[in-house]
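First up is the structure itself, then whatever we jot down about it.
The complex is shown incomplete by one protein chain, all other protein chains being positioned as in the whole.
The block that comes next holds chain A.
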Amino acid sequence: MPSLPDMTTPDVVALAESAAAAQSHDPHVQDVDLKPAFFDWLCRMGDNTLILGHRISEWCGHGPALEEDIALANTALDLIGHTQMWLGLAAEVQSEGRTADDLAFLRDAMKFRNLQLAELPNGDMAVTLMREFLFDAWHFHMLTALTRSASPRVAEIAAKALKEVSYHLERSSDLVVRLGDGTQESHARMQEALDRLWPYSGEMFVADAVDDAVANAGIAPVLADLQPAWQQTVEEVLAEATLTRPEGRADVHRGGKQGRHTEHLGYILAQMQFLQRAYPGASW
């Protein structure tokens, strides 16, 4: 995690250590057996918010209305803030002297653990909003469950992030309803966006050995247990939006959590990581 600025102590490693020492005590952070799964899972959390945050930030200066532009930029900022917390903890768990910034800027695409949904191109506002809504609904229920995590460090990040994500979900559901139940054009575009994104939404609930390990340790919920709450939120909003839930399977496209990505992630990283790749260690 980026350390607090200190005008007299240039030693950032010592600063990070003293900052870490000031955090709540959490035995999970030093648990050697748990480390590989815990690290991977923290990367999943942080990569979701990093990649989606980056995607949403691409709208900055291009929003269809000033208020929307500002709302999208604010949402992106929240997500990047969450990234600092998740990847900061991931770096601490990994304990190889890396920082959140190192993880964000110096990993290759195969090492990224975000859902494929998060990396899909923005498309039009309908795709952007529908993607955000499907993600926000998951994010909201996931963070709610994580506030009861056996890991106090995870629980405190979740409690902080949940306050912001509640506003994200409120906004994206509002807009899905307004545009879904809007004009013929907006309705058609929202339905099209839903049909396109739906096959990516199931990845959120497909658990693997990493998910099982953190669930067994009481750090994270069993993913299948989150699904009914997500489904209820999604169905309520879609019904109000007069949109039809697609019939097909929701888990067609998956693999992001294991590092198998669409062709789009490489382009995001090329832009996001350029500076650190071209000028290693550059800072300001």
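Throughout what follows, contacts are C-beta pairs under 8 Å (C-beta built on N, C-alpha and C of every residue); 3 or more make two chains touch, one makes a residue touch a chain; residues count from 1.
Throughout what follows, contacts and distances are computed from a predicted model.
Asker: The complex lacks one chain in this depiction; which UniProt name from "Quaternary amine transport ATP-binding protein", "Ring-1,2-phenylacetyl-CoA epoxidase subunit PaaD", "Xanthine dehydrogenase family protein subunit M" or "Acyl carrier protein" does that chain carry?
Answerer: In UniProt, the chain that is not shown appears as "Ring-1,2-phenylacetyl-CoA epoxidase subunit PaaD".
Asker: One chain is left out of this view; which of A:Ile51, A:Ile157, A:Leu226 or A:Ile268 touches it in the full complex?
Answerer: Checking the options A:Ile51, A:Ile157, A:Leu226 or A:Ile268, the one contacting the hidden chain is A:Ile157.
Asker: Which one, A:Val29, A:Cys43 or A:Leu79, makes contact with the chain that was left out?
Answerer: Of these options, the touching residue for the absent chain is A:Leu79.
Asker: What chain A residues would touch the chain not displayed?
Answerer: Looking at chain A, the ones touching the missing chain are residues 4-7, 18-19, 22-24, 67-68, 70-71, 74-82, 84-85, 140, 152, 155-157, 159-161, 163-167, 169-171, 173-174, 177, 233, 236-237, 240.
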